[in-house]
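What follows is a single structure, and I will ask about it in a moment.
The complex appears here without one of its protein chains, the remainder shown in place.
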Amino acid sequence: MSFDLVANVVIAGVLTGLVYGLMALGLSVIFGVVRVVNFAHGEMMTIAMYGATMLFAAFQLDPFLAMLPVAAAFFVFGYVMQAGLINPFITRPEHSQFMLLVAVAIVMVNAMLMIFGPDARNVQLDYQLESFEIGKILLDKARLYAAAAAIVAAAALFLFFRFSLTGKAIRACADNYLGAKVVGLNVKKYYALTFGLGSACVAVAGCAMALLVDVTPALGPYYTLLAFVIVIVGGLGSMTGALLGGVLIGMSEALAGLFITPSAKSMFSFGLLILVLLLRPQGLLGRRS
Amino acid sequence: MGLLAILLIALPAAVGPYALSVATLILYFAYTGQAWNVMMGFAGQLSLGHSLYVGVGAYTAGALFFHYGIGPWAGLWLAMLLCVAFGLVIGFLAFRFGISGVYFALLTIAFAEFTRIGFDHLDWLGGPGGMFLKVAQRDTWDVLNFRGPPLMYYYSMLFLTALAFLICTLLLKSRAGYYWQAIRENEEAAQALGINTFRWKMLAVAISAAMTAVSGVFFAFYYNNLFPHEIFSMNRSIELILGPVIGGIGTLFGPIFGAAVLTLLSDGITEALAALGWEIPGIKQVFYGLVLLIVVMFLPHGIWPAVAKKLKIHA
Partner (left out) sequence: MLEVRHVSKSFRGLRAVHAASFEVPEGSINGLIGPNGAGKTTIFNVIAGVYAPDAGEIVFEKKRIDGLRPDQVCAAGIGRTFQLVKPFAGLTVLDNVMVGAFLRERTAAGARVLSNSILKKLDLDAKAALPASSLTLPDRKRLEVARALATRPRLLLLDEVMAGLRPTECDQMVEVFRDLNRREGLTILLIEHVMRAVMALARHIGVLHHGEVIARGTPEQVVRDPAVLECYLGEETPV
């Protein structure tokens, strides 16, 4: 087991992890603000991946270019879902909200199964086979570009929340529901906006992921759980935490795949989740609510 | 209630083998739903990883039979013991560390998934290829080895479901039932009234796990093949809870009613679609999802309470 091999695997894991991180970022934003556990998150990611593959199949559209239309579509979808479906549920008990999204997830996964069938689909571009060489380190071009896209998207979101007026308004709603209402913010609208933004994140992550992995409907539940593991490990409500968690999980999956067996890689992630839930439930960078 | 009992006992005489298997399935879900309901409906702890107990129960009894020829009646006890152990571990970890609500649900999912992947790598239990129990389609009832015609399985499940109903009824009206509901409604207030909430929550988990273990044992000897990715899957966990959620969490009759409604409808839809020539994988689950969606949105307490009100029953 040479150092180079391990290093390459770790780097690949980190890059993939950044894309995971973007996906988890969407979840963190949604949960951090709307306080709804989006159990359909992974399914949304999978739909985005299918979107990218469909656009590629139809128009030979590079997934990076597909990001824009898919993200826009997802933003609208997310907005509508929050406004129409979830907003009435804010006052309902937790398990009720949860079950609502479980139901949505079930419908999504199986709709995908119905429409696309169980066989894997993917995108095929030349640069997926190319890589940059830095000494003995090989950086897959596709993976590097995907990670770069993830960082750019995350940065954009971060700037939005920090500096824009809408972003601040959303943060206000997250901090204090009643207080935000009292100062006249239309909280429900901002919730919908947030869900839309979170969904757009997922869309970008999905398009990026389409370059790295084949899509099957079964990815839906897998990514949902992965997103939760990342968000909890990184810290609910922390944006950098989501990215950090993503990188950690990406790395641990890669290493587990190398040292144990590939099929056991998610066992690590779940083990990590259990540990974090028990020992530091606010995650690495989260705040104790 | 008496009428229903007579109907159920007499059912096999009136219907064909396919309908009988559907009825057995309904009872299976009704029973397992009731077991889950003890934890969620009574004590308010949302478990979304209940397939863990079905799987552990099934594999324990199955492995004992497969490797040592030990019959299901003996295997049953070890299965229950192991499941209770698992449940107590999860419960202890969760309750000691103050994990509840959604986080608890996620913890249960994580454990189920962890176990699923683990079993995939245990070759002694068949690994991903599965474990197959010797099938002996006998016409005679071999109760000792739990082998026999479908009729035997039907009546066993009917017995189990009735037993579970009895147990749940007794529990609900006892000190345990009151204490669990108090914990469910407001844990802080419950503590102020002298309830050791940790101990009672653990009890709910243990009883639920033990009951579900029996489900697993039944599953092993009814279907005779066990695959980790199938029995421990998230889909199974969700399938188990659909009955109680749709029927009515926390009620006595809800899980049974929900299981019946769901299975009958889904079967009806599958038949209708087959007749139309639409046999698409996944369509049954889309249906499940939509029904769940509608019930959660418009009937948050489940269908049974509304029906019970109309029929003026209190269960």
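When the chains are written out, they are named A and B in that same order, and each has its own residue count from 1.
To be clear about the criterion, a contact is a pair of C-beta atoms (placed from the backbone, for glycine too) under 8 Å apart; a residue touches a chain by one contact, two chains touch by 3 or more.
Quantities reported herein were computed from a predicted structural model and do not represent experimental measurements.
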Quiz item: Where does the absent chain touch, in terms of which shown chains it meets?
Solution: B
Quiz item: Looking at B:23, B:195, B:262 or B:308, which makes contact with the chain not pictured?
Solution: B:195
Practice problem: Touching the absent chain in the whole complex: find that residue among B:23, B:80, B:157 or B:182. | Solution: B:182
Exercise. Using the definition of touch stated at the top, determine which of B:96, B:134, B:173 or B:309 touches the missing chain.
Key: B:173
Self-check item: For chain B, the residues touching the chain missing from this view
Solution: 173-175, 178-179, 181-182, 184-186, 188-197, 250
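We take it that only the chains that are shown with their structure count from here on.
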Quiz item: Where the CA atoms of chain A average out and where those of chain B average out, how many Å apart are those spots?
Solution: 32
Practice problem: Would you mind writing out the residues of chain B in touch with chain A in their complex? | Solution: 40, 46, 48, 93, 97-99, 101-103, 105-107, 109-111, 113-114, 117-118, 120-121, 128, 234-235, 238, 245, 280-286, 288-290, 292-293, 296-297, 300
Quiz item: In their shared complex, at which residues does chain A touch chain B?
Solution: 37, 85, 88, 92, 94-96, 98-100, 102-114, 117-118, 217, 221, 225, 228-229, 232, 261, 263-264, 266-267, 270-271, 273-274, 277-279, 281
